[in-house]
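With one protein chain removed, the remaining protein chains of the complex are shown where they sit.
By letter and in written order, the chains are A and B; residue numbering begins at 1 in each of them.
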Amino acid sequence: MALNRLVTRLLLLTAVMFAFGFALVPIYDVMCRAFGINGKTGGQYEGSQVSDPSRAVRVQFMSTNAGDMSWEFHATADQIEVNPGAVNQMVFVARNPTSKPMSAQAVPSITPAEAAAYFHKTECFCFTQQVLQPGERIEMPVRFIVDRDLPGSVKHLTLAYTLFDITARHPPVAPAATQAAR
Amino acid sequence: MMRHPHVWMGLLLWSAMGQANAAWTVNMAPGATDVSHAVFDLHMTIFWICVVIGLVVFGAMFWSMVVHRRSTGQQPASFHEHTRVEILWTVVPLLILVVMAIPATKTLIDIYDASESDIDIQVTGYQWKWHYKYLGQDVEFFSNLATPAAQIANQAPKDEHYLLEVDQPLVLPVGAKVRFLVTAADVIHSWWVPAFAVKRDAIPGFVNEAWTRVDKPGIYRGQCTELCGKDHGFMPVVVEVKSQADYDTWLGERKAEAAKLKELTSKTWTLEELVERGDKVYHTTCVACHQAEGQGLPPMFPALKGSKVATGPIQDHLGIVFHGKPGTAMAAFGKQLSEVDIAAVVTYERNAWGNNKGDMVTPKDVLALKQGQAQ
């Protein structure tokens, strides 16, 4: 009967659109990486590039603690000059001043957003979660390459980390950092 | 062509009140930057295009309503389509839109070009205050609403800048390109200064960019524009734009202050020194509610003289001064006062008005508390 077929199709359409709502999550993620929405950066970069000494880009470092995060958290320098293509390193410092073990996740963001796709991290503490015992202090390196294809209009960029307390969600069972899905 | 279009708009839209009475402002202000002027011009252009279209469309309607009414003996026509006219009124609006899109695109691209800034400032939204950090300068501070609670509760006359006043404004030099790196620590906020035409969402975990270059010194006011919870309406933005020389002096003072505070915090204090300093802090910060002799104004503002808090466990006392007391008028001073001033005022309260506990809180104790808490 035509009515049954029509209603079945409409119900199917409803289900498809419900699924589409969830599909927007990965679609958005792909769009973010492609267009640098929110300054999102990719995962670990495996490639290597040759340094371009004729050009210098200023990279600025920013660190923010999310609302209820009590760690000390900062970069060891405000900014550095880098050559596109070269591998650079910056060390961030974190200390847990509280009397209980805690775990944390750092979330990176690049501005200007169009530079995000040209900022490659070969090693980053944001790939994993950090667990610190009471009073413990660690130095956390981030190694990165600014792509040689970075548009000429970008003279400086800012790498910002926001540190979130995730103790409630990921109790710090072992001091060893657990691999995160990022 | 139109030198003061906003005045004309006022006359048009609110003819009785079109005069220059600030309270009856009907239009956007042109603002204080090139971008804000460009945005204002754009706004007025679209406005006038809309007015013209409106006059034509509504004119035709009203003509019809007056002339083509049945009471005038009008016989209805029977036409119901006209292809050429229909194509015309599809294409003409399209052309008008293209004309509007050109300057809009230009301005937008300009707004997005934050490169080659002179100063970078991190703006962080908190529930419910702003935090400013001058990147590379070691200067950072919170900017809290300064309007007294009594004005909000209608117990005192309201100032001109009611709800648009802060304790420490953001200070910028005139003529410099300032880049704002906007983020948030808890929920989404939005940082807006109308005079700069800068509005950017502050999103936890991510950084947004905006910039401005202000032409003339002055004080510019704005507000948070993204619903961020209970006190969304009570976290204004105030920006003071100074001449370069005044700005440099200000920045120097802030740096010196920060250095001095660091030194004071690490210094070893005696009880007498803390009480002496605490006396001053108390009489600027606490006296309005708790009164000069610690007698308070019960029941709203409890006495401190002989109170359970000021003579009880010292950590609890410090905790209340630091965190405030939810559900009461007692604010959290942990982020408003320095470690030294908190230590001093708590010590003072425990040793004044016959409280004579003889114990003290040191700035290092406060620092320890602070580091055990949210930054």
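By our rule, a contact is a pair of C-beta atoms (placed from the backbone, for glycine too) under 8 Å apart; a residue touches a chain by one contact, two chains touch by 3 or more.
As a working rule, contacts and distances are computed from a predicted model.
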Chain not present in the shown complex, as UniProt names it (candidates "Cytochrome c oxidase subunit 1", "Ectoine/hydroxyectoine ABC transporter permease subunit EhuC", "Acyl carrier protein" or "Long-chain fatty acid transport protein"): "Cytochrome c oxidase subunit 1"
Contact with the hidden chain (one of B:101, B:297, B:332 or B:368): B:101
Residue in contact with the excluded chain [from A:24, A:50, A:77 or A:91]: A:24
Of B:77, B:245 or B:300, the residue in touch with the unshown chain: B:77
Residue numbers in chain A that touch the chain omitted from display: 2-3, 6-7, 10-11, 13-15, 17-22, 24-25, 28, 32, 35-38, 40, 66, 105, 107, 113-114, 162, 164-166, 169, 180-182
Residues in chain B touching the chain absent from view: 13-14, 22-29, 38-39, 42-43, 46-47, 50, 53-54, 57-58, 60-61, 64-65, 68-71, 74-82, 85-86, 89-90, 93-94, 97, 100-101, 104-105, 107-109, 111-112, 127, 151-154, 158, 160-164, 186-188, 190, 192, 194, 197-201, 203-206, 208-209, 222-234
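In the analysis below, only the chains that are shown with their structure count from here on.
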For chain A paired with chain B, centre-to-centre distance based on mean C-alpha positions, whole Å: 29
Residues of chain A defined as touching chain B within the complex: 38-40, 60, 62, 64-70, 72, 78-79, 97-99, 107, 109-113, 153-156, 158, 160, 162, 164
Footprint of chain A on chain B - complex, ascending: 113-116, 120, 122, 124, 126-127, 135-136, 181, 183, 185-186, 203-209, 368, 371-375
